[in-house]
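Following this message is one structure expressed as structure tokens.
Shown here: the complex without one of its protein chains, the others still in place.
And now, subunit A:
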Amino acid sequence: MAPKSSNFSKEEELLLQDFGRDLTRKSSLIFYMHAIVVSALPLWLFNRIHQMELTEHAILFAIGTLVSTYLVASAYKNNKFQLKHKVAQKRSDGVAAEINSQMAENDSKKVSKKEKDERILWRKNEVAEAESMQLAVVYSNSVFLILLILLSFFFFKSYSPMINYIISMIGASGITALLSTSSKN
């Protein structure tokens, strides 16, 4: 891992921020909020179908939800990193067109090519960041919920409810996180 250094230029730091795995605070918050909601949704199924009382199994549910939240959030992060570059390539022309039309409207102020390119890069990064986050959430949530339903109501249906919950939640979130680490070139 490269040591933190203040020797990077402004452009290099921007590039690192744009194409690195690290998330901004806002992105992390959004991801964790989505993850906790999707991890808490199965509690309804386990309460009503597997007849597990919420109060009786509160500690188990809390631990399961937190572990699943962490794993699903990791899946979001990994998927978003893989999708961002692809989305950025696809939106390149559209963003350039948007910036060009904005600059044409403000044609009283002449803008240098360098500044225009920087604006396009910044805007492309912004759009790619947002879209890759949304896609990562959709994909990871779908995989997690499908896996959970398969594990809990098909493969481990006849197991005791408590064992069923542990295996299904950890299994579904673990496999979702594992699948997100695979790289497709």
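By our rule, a contact is a pair of C-beta atoms (placed from the backbone, for glycine too) under 8 Å apart; a residue touches a chain by one contact, two chains touch by 3 or more; residues count from 1.
Here is the rule we use: contacts and distances are computed from a predicted model.
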Omitted chain, identified by the protein name its UniProt record gives, among "Protein transport protein SEC23", "EF-hand domain-containing protein", "AP complex subunit sigma" or "Translocon-associated protein subunit beta": "Translocon-associated protein subunit beta"
Of A:Ile49, A:Ile163 or A:Leu178, the one touching the omitted chain in the full complex: A:Ile49
Hidden-chain contact residue, picked from the options A:Met103, A:Leu145, A:Ile166 or A:Leu179: A:Leu145
In subunit A, positions touching the absent partner: 34, 37-38, 41, 44-45, 48-51, 91, 93-95, 97-98, 100-101, 127, 130-131, 133-135, 137-138, 141-142, 145, 157-158, 161
